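Omission of a single protein chain aside, the complex is shown with its protein chains in their original locations.
Order of writing sets the labels: A and B. Residues in every chain begin at 1.
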Amino acid sequence: MNSPHEHARIIPIHADPRPATQPVRSAYERPAPSSRDDLARVGRGTPMGELLRRYWHPVGLAADAGAIPRLVTVLGEELILFRSGQGEVGLLYPRCAHRGTSLIYGKVEDDGIRCCYHGWKFGPAGQCLDQPCEPEGGKVRHKIFQPGYPVQERYGLIWAYMGPPRKQPVLPLYEPFENLLAGEFIEADDTSIGGGGPVVVDCNWFQHWENVVDPWHVLVLHGTFSGAQFTDVMLRAPTITFEATPIGVKVTSLRTLEDGATFRRITEVGIPTLRVVPNPQVGKFERVESIGFVLPMDDTHFRIYTVGRVREKGELTAFRSRQKGKRWAELTPGEHREFPGDYEAQVGQGAITLHSEEHLATSDKGIALLRRFMKQQMDLVAGGGDPAGVSFAPADAMVRFEAGNFREG
Amino acid sequence: MNSPHEHARIIPIHADPRPATQPVRSAYERPAPSSRDDLARVGRGTPMGELLRRYWHPVGLAADAGAIPRLVTVLGEELILFRSGQGEVGLLYPRCAHRGTSLIYGKVEDDGIRCCYHGWKFGPAGQCLDQPCEPEGGKVRHKIFQPGYPVQERYGLIWAYMGPPRKQPVLPLYEPFENLLAGEFIEADDTSIGGGGPVVVDCNWFQHWENVVDPWHVLVLHGTFSGAQFTDVMLRAPTITFEATPIGVKVTSLRTLEDGATFRRITEVGIPTLRVVPNPQVGKFERVESIGFVLPMDDTHFRIYTVGRVREKGELTAFRSRQKGKRWAELTPGEHREFPGDYEAQVGQGAITLHSEEHLATSDKGIALLRRFMKQQMDLVAGGGDPAGVSFAPADAMVRFEAGNFREG
Partner (left out) sequence: MNSPHEHARIIPIHADPRPATQPVRSAYERPAPSSRDDLARVGRGTPMGELLRRYWHPVGLAADAGAIPRLVTVLGEELILFRSGQGEVGLLYPRCAHRGTSLIYGKVEDDGIRCCYHGWKFGPAGQCLDQPCEPEGGKVRHKIFQPGYPVQERYGLIWAYMGPPRKQPVLPLYEPFENLLAGEFIEADDTSIGGGGPVVVDCNWFQHWENVVDPWHVLVLHGTFSGAQFTDVMLRAPTITFEATPIGVKVTSLRTLEDGATFRRITEVGIPTLRVVPNPQVGKFERVESIGFVLPMDDTHFRIYTVGRVREKGELTAFRSRQKGKRWAELTPGEHREFPGDYEAQVGQGAITLHSEEHLATSDKGIALLRRFMKQQMDLVAGGGDPAGVSFAPADAMVRFEAGNFREG
């Protein structure tokens, strides 16, 4: 009774009549993709890594340098940040020159940091000050140096120079922080304002930096997609122009206000990693009040240190967007998908984007200018020259910007 | 008083008299092992990957294609599955053709999916429909295509063809689902029935597929080891024969029932990845009622979509084995060790087994036949031919099987 191909009653059902979706271009035939490593890699010896190493970068808040050694990751290198009891900041290679134990387990003393294993002590400049297990505390200890990098403090941050010593420039002064109005003071923040997500963002820093000269995404990503993350005036259709500057790229957006006046918004990026972005909430019309310093931690992670002129403590940090009343870290995976922001858009390009697959359009002119500018600077450095914006004389330390939200006419 | 080698009183204890266990063959001398990459790799450009790409594969339940974009992993490729408001299903390369942001953050609209970053919109076939940040919505947008793959719906599943476009076959009709008895209907399941463990199984798909033509393991793994996972009749000693078929391998097990009748059980595998396995619970004697479509997600992960003729909703899914009243996911590591099933046996071979170390025996004839068959098919495709079972004419779309549990005499 039960043999193959035998059925009491047959009720045929027909295949679904819906025709196949037939793509215009099969993914089977797409070429092997590639990334522009020159833009993405930040390690020692890479074109971008060598360019970035010709500038000072923030490696922590001033308060991060203290009696407890702190591990920081900068341009693909791990380093130990501390402040001696005498107040000198040190930024040293983490592996003790003696036997390689990490100085993260070291004890900070009045004049340096002492390794936990055999007690070798190094001053903030790396000089070996003591070898307690050696006769007379080490007769040749003066020949031992823990490698490190020069640091300076300014604007509430610790700055490090990680490039060739003979090329060390002066630490810049940034004009927006130098000429304060009454009641204003300088505040520093380390929570990656502008990154749109967690403090440490897990993608290449350059795809974040490109976002700064990409004003059009504001209308889509922060407008129609996530429901006006910014103020209404920002979502009015602008006229946008892109221009190269001596130190990067400038984006000018002109909007007509309800009263007929012109709202001129200028955003800049400045070499090496500066986000010079006026407040997108446009609380008032003025020159740019803060600068974000993107820190490439390694090829696929970055964080942002921000310095700003404020009138109230915590003013910078308060300035974070919410979705459905929730901060980014509180959103569910579904809500991240539903309300994407800068983090999702940029990390959504991959840890390192595949440049070969891009189709840049007229609205991407800022990105094209920026890549061209940085390529020129990499070539300059590779050829033995000094890149844009580095100064070797204290008199030339001031850096100026045009960025701001301005009301005209 | 306490110097070396001086002891007041000596109590010798003797070494354990038990002799060493002395292996017949030292593991020190075993040769370096190797895997048969041709059987295991499924990526584009590999022999098996190119063979598998000549067939349609299920990439989701029909309901998985909806207004929320869904990331699927198929043959080592990540793809975005969605259904436009107009009901058309799209399966697109995930990186937006513009700047590479994942379409997982896209918004599904009436006629396509829109990238969150700059709003480029693509139809289900990948045609670019809008570039909102470009003048006039993109004057050359018609030249932009998001790569993708053709899809069709049938039997409650979305099927994709990921091979060379000019070799696209017709989507098969499977005879077991075409001629239904009264009261029967088709149900689809995505929980990897037959995998013996979690939905996504973390080993190479082929070592799972080989298991289907390996009836002997039922007596050991599902019999003496885990305490009769299947019905008693399945644990009676069978007479087993293995045969090649035009589309794979067939296993026939003959058992004598208590009343003297013969229980003929035919199990098949069919190219590309079909498990054509009659119900091992043997509830009734009939032609095979379901087919499992093994989906190689990548070289070391697979899942199984199952389609079956049923009389009650949920009939397919209800059909999962338990140990000590617990489902697989509820067992402790110790219980997994104590009650191994298909998951443990196959994942226990490693993510990709080491073929060089195997010792196939007479009971493994099905596996030998299957490897030979698939090698022939890979060679056929590599030589420019069309593999077994693909049809290019709708009239040839029907695929038939002999599989079933049959009572004879």
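Here, contacts are C-beta pairs under 8 Å (C-beta built on N, C-alpha and C of every residue); 3 or more make two chains touch, one makes a residue touch a chain.
Model, not experiment: these values are computed from the prediction.
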Option touching the unshown chain, where A:R36, A:R95, A:R236 or A:K375 are the choices: A:R95
Touching the absent chain when the full complex is considered, from A:Y149, A:F225, A:F302 or A:W328: A:Y149
Selected from A:G163, A:P215, A:G308 or A:G341 as touching the chain missing from the view: A:G163
Contact with the hidden chain (one of B:K167, B:H217 or B:H301): B:H217
On subunit A, residues whose C-beta touches the chain left out of the figure: 44, 53, 68-69, 77, 79, 87-93, 95, 97-102, 104-105, 107, 116-119, 124-127, 131-135, 138, 144-154, 161-165, 171, 173, 177-182, 184, 186, 266, 284-287, 397, 400, 402, 404-408
Touching residues (missing chain, whole complex) on subunit B: 1-13, 15-16, 18-30, 214, 216-217, 219-221, 224-225, 337, 340, 344-346, 348-350, 353-354, 357-364
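Criterion: only the chains that are shown with their structure count from here on.
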Angle of rotation relating subunit A to subunit B [CA atoms, steps of 5 degrees]: 120
